[in-house]
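In this view, the complex is presented without one of its protein chains, the others remaining in place.
To keep things simple, chains are lettered A and B as they appear, and every chain counts its residues starting from 1.
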Amino acid sequence: MEVRGLERLICEHPVFAGMALEHCDLVGGCAKNVRFDKGAYLFREGEPADEFFLIRHGRVALEITAPGRGALRFSTVNAGEFVGESWLVAPYRWIFDAQALELTRALSIDARCLREKCEGDHDLGYEMMKRFMAMLVQRLQAAQLQMLDVYGNSA
Amino acid sequence: MTAARHSVLTRDGVQALLDALHRRGCRVLGPTVCDRAIVYDDIASLADLPRGWTDEQAGGRYRLLPRDDGALFGYAVGPHSWKKFLHAPAQLLWHAEHTPTGASIVPEPPAAERLAFVGVRACELHAIAIQDRVLLGGAYADPHYRARREGAFIAAVHCAEPGGTCFCASMNAGPKVAGGYDLALTEIVGAGEHRFVVDVGSEEGGAVLAELPRRAATPADLAAADAVVANAAARMGRAIPAAEEVPALLRRNLDHPRWDDVAGRCLTCGNCTMVCPTCFCTTVEDVASLDGAASEHVQRWDSCFTTDFSYLHGGSVRASPRARYRQWMTHKLSTWWEQFGTSGCVGCGRCVTWCPVGIDITEEVAAIRASDAAVRESGR
Partner (left out) sequence: MVPVVAQVRTRRRETRDTWTLAIDAGGLKFRPGQFNMLYAFGIGEIPVSISGDPGMPGPLIHTVRAVGDVSQAVTRLKPGDALGLRGPFGTAWPLAESRGSDIVVIAGGLGLAPLRPAIYRLIAERDRYGRIAVLYGTRSPQDILFRRELEGWRRRLDVAIEVTVDHADPNWHGHVGVVTKLIGSAAFDPDHTVAFLCGPEIMMRFTAAALEAAGVAAERIHLSLERNMKCAIGQCGHCQFGPTLLCRDGAVLSYDRVSRLLTVREL
């Protein structure tokens, strides 16, 4: 039985910190609680990106598999962050695997539900865009630095 | 001069068969008891055959038990299959020399020895036909396999005693033989008599039969032979129902949780691939002289269960036991169809019997079927 409403969990999650209660309500309407045991996959490369996850407790690894090299882990995501960006842009397909590194509890947000609500309520849409844009820019900049392979020997 | 289509031999007739094959210069191979199992090896006389023995087989279990009727072929199949003679476990492919004055690569000529197999079961005839397609049916035929195969004389035997792990009926591979043999024998033993109804399958089979002491088969003989086969078909130890649906079933269940389950049991020991009559995978090795001037390029049996079978770019593509078991089972029952146009499995049950932990391919199919992706609700 839910002790707190989902919209309160949404408002309390760092990804949506400071968001108006009515927007938390709207997002909460697309949300549900999920949990992943250690080693379970949140999603796999190629699957439809139908949802994204606000991590409440636990840790998730992002990986891509290459034949002969196994799974290449290129990022980890902690509690208070979100997992999944492919739901934002067509063709809405996951391009990597996400695996729970420990018992992980998250809020799963139905992507189609949220996209439709954003289409219908542009204030909500703009709020989502501002928040995700800031987080994605941060991730992009971090990824660029990571890519420079600054620790490697020069060629 | 050839004999009529169906004849009857006594035990002496079977000895005469072995003698006739020896006279033709064949290396005569057949079942014999060794190390408490019935294997295939050189045989010269009836005394070499496992007379009065039967086998008890289950998952991870094989025992020989005595039987009191003196049957010569009263057992199913053992750990050997005829592939050990046709598709050699070690085969020199070429001899190379490389010196400052020149280089040469000389192919090893195919063996001249002529083989005769006595006691080939229906599942084994199918297995040989399956390997024929792999090793002879492509753009490049294997010359060593071809030489041994084309000369081989095959005296088949109908199973009277199917094994506890047999499911040839499910795979349309037995117990009735359906071509590919020179002679086919059905042993009828009991009530004080011991005879073999013989069916001729080729010209040479007829010519050999003509040299043996025999009489013509009566309708009663033929009915008795049919009854033996029907009886065997009804006593299969295992089954894969609707086997024709299995290729597609496995194709859509490559991520089924059952693969994790079997991975927890599978030792990746590769026994199944060694005993399977259709497994054909090989690797090659170069063995060079100390000065490097001469070397031999040797082909050896390999198994997809080894960690470096799929080695690529510094690691293995199939590193986990889960992936390796899935590869073997999906190849055997599914992708073999796309690759070679037939199933890879003849339902002989050897992989079940000789698995140290008793993994049963028919049970794995049933488990995957029980929660097939097509009917499973999607979701995590």
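A few remarks follow.
Just so it is clear, a residue touches a chain if its C-beta (ideal position, glycine included) is under 8 Å from a C-beta of that chain, and two chains touch if they have at least 3 such contacts.
This one's a predicted model, so the numbers in the text were calculated from it and none came from an experiment.
One of B:D35, B:D68, B:E193 or B:D286 touches the chain omitted from the figure, and that residue is B:D286. Of the candidate positions A:A71, A:L88 or A:M135, contact with the unshown chain belongs to A:A71. Of the candidate positions B:T10, B:N231, B:S310 or B:T342, contact with the hidden chain is made by B:S310. Where chain A meets the omitted chain, the residues involved are 44-46, 64-67, 70-71, 90-91, 93, 95, 97, 147-149, 155. Annotation for chain B: contacts to the undisplayed chain at residues 93-94, 96, 98, 102-107, 134-135, 138-140, 142, 254-255, 280-286, 288-289, 292, 295, 297, 299, 302, 304, 309-314, 317-320, 322-323, 327, 331, 334-335, 337-339.
The rule is short, and it goes like this: only the chains that are shown with their structure count from here on.
Per-chain CA centroids place chain A at a distance of 53 Å from chain B. Taken together, the chain A residues at the contact with chain B in this complex read 34, 36, 40-42, 44, 66-70. Within the complex, the chain B residues that touch chain A are 255, 310-317, 319, 380.
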